[in-house]
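All protein chains of the complex are present and in place, except for one that has been dropped.
Per-chain numbering from 1; labels A, B and C assigned in written order.
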Amino acid sequence: MTGNRHEELGLSNNQVLEMYKTMLLARKLDERMWLLNRAGKIPFVISCQGQEAAQVGAAFALDRNEDYVAPYYRDMGVVLAFGMTAKELMLSAFAKAEDPNSGGRQMPSHFGQKKNRILTGSSPVTTQVPHAVGVALAAKMENKNLVSFVTLGEGSSNQGDFHEGLNFAGVHKLPVITMVENNKYAISVPAEKQLGNQKVSDRALGYGMPGFTVDGNDPLEIYRVVKEARDRALNGEGPTLIEAVSYRLTAHSSDDDDRSYRDREEVEEAKKLDSIFTFAEYLKNANILTEDLETEITNEINILVNEATDYAENAPYAEPEDALKYVYEEK
Amino acid sequence: MTGNRHEELGLSNNQVLEMYKTMLLARKLDERMWLLNRAGKIPFVISCQGQEAAQVGAAFALDRNEDYVAPYYRDMGVVLAFGMTAKELMLSAFAKAEDPNSGGRQMPSHFGQKKNRILTGSSPVTTQVPHAVGVALAAKMENKNLVSFVTLGEGSSNQGDFHEGLNFAGVHKLPVITMVENNKYAISVPAEKQLGNQKVSDRALGYGMPGFTVDGNDPLEIYRVVKEARDRALNGEGPTLIEAVSYRLTAHSSDDDDRSYRDREEVEEAKKLDSIFTFAEYLKNANILTEDLETEITNEINILVNEATDYAENAPYAEPEDALKYVYEEK
Amino acid sequence: MPVMSYIQAVTSALREEMQRDEKVFVLGEDVGRKGGVFKATEGLYNEFGEYRVLDTPLAESAIAGVGIGAAMYGMRPVAEMQFADFIMPAVNQIISEAARIRYRSNNDWDCPIVIRAPYGGGVHGALYHSQSVEAIFANQPGLKIVMPSTPYDVKGLLKAAIRDNDPVLFFEHKRAYRLLKGEVPEEDYVLPIGKADVKREGSDITVITYGLCVHFALQAAEKLAEEGIDAHILDLRTIYPLDKEAIIEAAKKTGKVLLVTEDNKEGSIIGEVAAIIAENCLFDLDAPVQRLAGPDVPSMPYAPTMEKFFMMNPDKIEKAMRELAEF
Partner (left out) sequence: MPVMSYIQAVTSALREEMQRDEKVFVLGEDVGRKGGVFKATEGLYNEFGEYRVLDTPLAESAIAGVGIGAAMYGMRPVAEMQFADFIMPAVNQIISEAARIRYRSNNDWDCPIVIRAPYGGGVHGALYHSQSVEAIFANQPGLKIVMPSTPYDVKGLLKAAIRDNDPVLFFEHKRAYRLLKGEVPEEDYVLPIGKADVKREGSDITVITYGLCVHFALQAAEKLAEEGIDAHILDLRTIYPLDKEAIIEAAKKTGKVLLVTEDNKEGSIIGEVAAIIAENCLFDLDAPVQRLAGPDVPSMPYAPTMEKFFMMNPDKIEKAMRELAEF
């Protein structure tokens, strides 16, 4: 990544710095959660690590005041960009009552926040794809100038809901952008054993939409492709399928031990492409990120993560009987 | 259709005549069933009309003593070629106890006959796709020299099971041939409102298998493509997706009135391409089908259809309490 | 009051709700140009246009899932499953998603979708066009399941379902569509979801049922009235969550209870009704709770002999009622 690619894309220095900060915040929150998990303070973590560039690059290409997102469990970068705070994410990690995603009802990373137009998500993978298509259908019916954006893993792209949802969007040329975050593994199963075809984006053809495979470690390239997809969508040209290829840098989750199914060398190789470093590199080369600034940002984020952790750790759980609430509308 | 295309394909005159007879028998049985339905003698018909060429062309390219088929409800041509008799089909239309498909339990055209390796089918569309993949998996595991062959409509190709089944076959390079019989309608919904993309065969790419769109009115072209697919499958090269394009010449079923959703002119146009006539034409040009022979064949088939009808009409229903049988294995 | 058929009540509820609220729209297979395979949406495509009466691809999980997405956005989708039997591919969307959206988001999101589907047998539909599928869903908090028995109830309950802010499964008996006719008010009205309804007052025995079987039970009751047997008939109307109070009251009223369903017996929703009675009415019962249901075989066969053997009818109910009365 060299030159001033971001300017060519119409991104200001401030905007790319903002992207970087969001990526870094996601990474640091994620790392803290692992520490908390290993210290026995939170029962579960599932990571964004390795996918921050795709998530943040995509989110910045959207209208973060109008568009809807249906993120999947690794999308901490997306939800941070869409307005969820570090504190809110920590409240969710600690399953505290104040967690805006679910009030501590769901596992962490089951995102949802209506005020930020983050659709509520579940654990069964890929169900969010038709939901995003439904939002796009509604937007089309109501003549709204917005798109919906949905993500999932490459393993999840083999579920029937992927096919049914994308075909529906293709038939009705709906303003929905689907981004498959191909991190090469679905738990232990490598992409070759998941996908009949190497490129997920080749599936786009069968639904009558453009498909792109993009370097998921390059936030600017992702930004460009998502931005173009959004323009097409608003132009009435319908949906786009994007495959962002990167690598899952952690085990699948805190319950997984990936040493039984992948080589350490492979992981080390992938780390060399880690966008947190390569994008920092780009910003340094472009003289946007100085050493002072880097220290400042790191400090800021550290404080944010610490404060969020402390707040969440000390926040109360929901009352036991709160389990009875909100099965149906309560008037 | 001119020249001696069948010889180029290695088909003898007898074989193509056999194909023609099978197509014609399917057509005549189907026509009789409509008459029986309109006369109030059988409650339901769903037709093969317009799809016989694809069905019979494909079936003749398979090993009818070894391969497995998972047909869908229009595939009278396939099951006749695989050994089901006119009488058996009529027994099913009349829902009689002796019906080998289901003993009168299922609607007609819900095929199944173990001795002929015709997998039992149901009404919910597309469930048979994973079944055929399962047979192919078993064949691969057991090192058997056979393929499985599965069909469905173009509307049905939008179900999740299509995607999940074909991708599974693609990953494991299984010997399964999927033929989508694109007859341009799914009940009232035209293909443009079903398929995000015009060609179903374009979906093959996303599963890592070859895909072909073939004239479904041309039994020889279908034969060729299925034959090649079978050779590849036995060679360990995996699955193939074939789209056979023709037209549904009747209403969706005896319960449907298609005048509310498609023009008569469109239907009349399609009839000009009806394979029952065009293939007869080919055989006449090739001097295989003479006028005498045509009369003879027609008479033979008439007798067959009459006998089948009479037998089935007079055959007994299952006893009421037979409804209780075969929920589980009875030892 | 005008008289209309059960299916006309469906169509007119849909039309009026679509006129009342622009957010209401219909989606499903063949619902548009064709007006549905049963004609439940006839005329709506012409009146409201393609996007409010949307012909979808043949993909039930998408029909439900796209509807759910639209509902989260703020629309009021009414999805049609062409036959209840074909709701199965959508089970994940209905159970994992629709039923849990409010709860899992701690009341942040909601999912006001209605899913209509024709169910039931006696129409030569064989295994896959005859089924009662409610038991599959009648154990999922977050869902409501309505199964009306008269045109009046259809209209009032379908309107209520569309206005409800939670997901509602609305099962219509396909044989009732043209068989049942009844008076339906001209004015707008809704009926309460979650409330059972006494369809006949009586003092000797209690019959609790729902859907088309209510009609059969009423026919049987008329016959038995001639013999001096006076039946009390409770129509559950909403079969999940059940109206426990009404069930208990009806059971206590006569002390002799017959539960009827067209579904298979084991695991059907009348098991839950029996359990509620067993928990709450032990000392009020004069006879064991009786259940009359289809046999425990997968579904109704096609052949008329076997179909009749399976299908519920007034004679079977009459016989069971008489036996209970004589207990």
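Operating definition for what follows: contacts are C-beta pairs under 8 Å (C-beta built on N, C-alpha and C of every residue); 3 or more make two chains touch, one makes a residue touch a chain.
Since we're looking at a predicted model, the values are computed, not measured.
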item	value
Which residue of B:V135, B:I187, B:A204 or B:L249 touches the chain not shown here	B:V135
Touching the absent chain when the full complex is considered, from C:S130, C:S149, C:Q290 or C:T305	C:Q290
Touching the absent chain when the full complex is considered, from C:Q140, C:T254 or C:T305	C:Q140
Interface residues of chain C (partner: the chain not displayed)	61, 85, 88-89, 91-92, 95-96, 99-100, 103-104, 127-128, 135-142, 240-242, 263-264, 266-272, 274-275, 277-283, 285, 287-291, 296-299
Missing-partner contacts on chain B, residue numbers	68, 70, 99-103, 105-106, 110, 112-114, 119-120, 122, 124, 127, 129-141, 148, 160-161, 163-165, 167-168, 171, 325-330
Hidden partner chain, residues of chain A it touches	43-44, 95-97, 102-107, 110, 122-125, 155-156, 158-161, 186-189, 193-195, 255-256, 260-261, 317-324, 327
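The definition used in the following text is that only the chains that are shown with their structure count from here on.
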item	value
Separation of chain B from chain C, taking each centre as the mean of its C-alpha atoms, in whole Å	37
For chain A paired with chain B, centre-to-centre distance based on mean C-alpha positions, whole Å	45
Per-residue overlap in chain A, given as positions that touch at least 2 other chains	160-161, 163-164, 167-168, 171
Chain C: positions in contact with at least two other chains	57, 59, 61-62, 89
